[in-house]
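Quick one: structure below, then a few questions.
Only one protein chain is missing from this complex, and each of the others stays in its spot.
Chain nomenclature is as follows: A and B, assigned in order of appearance, with residue numbering initiated at 1 for each chain independently.
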Amino acid sequence: MDIDGLDDVIFLGAVTVLSALQNVFFAYTVQNESVQKRPANTAFDRVSVASHNCIEVYPTFLALLWTAGLFCSQAPAAFAGLLYLVVRHKYFVGYLGENSQSLPGFFFGKRLMAFLFIMSTAGIVNYATNYFFRINFLYYIQTVTKASAALLLIP
Amino acid sequence: MDIDGLDDVIFLGAVTVLSALQNVFFAYTVQNESVQKRPANTAFDRVSVASHNCIEVYPTFLALLWTAGLFCSQAPAAFAGLLYLVVRHKYFVGYLGENSQSLPGFFFGKRLMAFLFIMSTAGIVNYATNYFFRINFLYYIQTVTKASAALLLIP
Partner (left out) sequence: MDIDGLDDVIFLGAVTVLSALQNVFFAYTVQNESVQKRPANTAFDRVSVASHNCIEVYPTFLALLWTAGLFCSQAPAAFAGLLYLVVRHKYFVGYLGENSQSLPGFFFGKRLMAFLFIMSTAGIVNYATNYFFRINFLYYIQTVTKASAALLLIP
């Protein structure tokens, strides 16, 4: 594709490449644990479950990231995606810790996924209103999402 | 992306967002079952296997949905995708039922996946014939797929 045609997807692509790299890191951790073959086998079980949980949500994350970026606004979607990668890393590393440590829920990063989902839905609804009633409020949506993206940093 | 450039993907994106929402519903069901911690543990096992089966086919579904929509015709692909979501929901709910209930196969929705696959292949073959022989029968393919999409409703 021409380099000027990439303006709409370059940040999304960068986040996607980063997340693929993170998946590779997870897979290597699982592989290392499985090679060491500890007798109790608990470490391998834990890292395997953690990687499995992370990878099970991965296609949903990718789908929401790209639909949010294409249909609504690119920069907030990529920002939320980056935050999601950080949350996922913390979840994965936290899972490997002590048993006494409280494990996060099965479905982590709910707020970020909900943000991406609302962005996608707003973009699709806006497309419908633009098609039927010629009412286009995409500019306002983008302003609101850009402003509210900073709120995602609140822990 | 500009709102006029979304004409080709808006339905696909809508179906994708819906399917992501469905995945979230599956994950929540699993989480609820795992929190309740029933003694026999069979309900959690069943819901976990059902969700796992659904999510394992999810990337394949997404890939076929988007290639069918981009290379062939958008509306029938989105329609087949919607039907697939309904079939998946019935599969998931049916898996949670009684043991006596006959479980559907591991690979449900075969007909819809085959439809999407044929659409993608037709689009790619048409691109090749257009490139080599300047024969473009995309219009006929789109007419046939639009007409045959209604046949998918037959149970």
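The definition used in the following text is that contacts are C-beta pairs under 8 Å (C-beta built on N, C-alpha and C of every residue); 3 or more make two chains touch, one makes a residue touch a chain.
Because the structure is predicted, anything quoted here is derived from the model rather than measured.
Q: Given that one chain is not shown, which residue among B:F11, B:F26, B:F71 or B:F115 touches it?
A: B:F71
Q: Touching the hidden chain in the complete assembly: which of A:Y58, A:F79 or A:Y127 does that?
A: A:Y58
Q: Tell me which stretches of chain B touch the chain missing from the display.
A: 8, 56-57, 59-60, 63-64, 67, 70-71, 105-107, 113, 117, 120-121, 123-124, 126-127, 130, 136, 138
Q: Could you please point out the chain A residues that touch the chain left off the display?
A: 1, 3, 6, 9-10, 13-14, 16-17, 19-21, 23-24, 27-28, 30-31, 34, 52, 55, 58-59, 62
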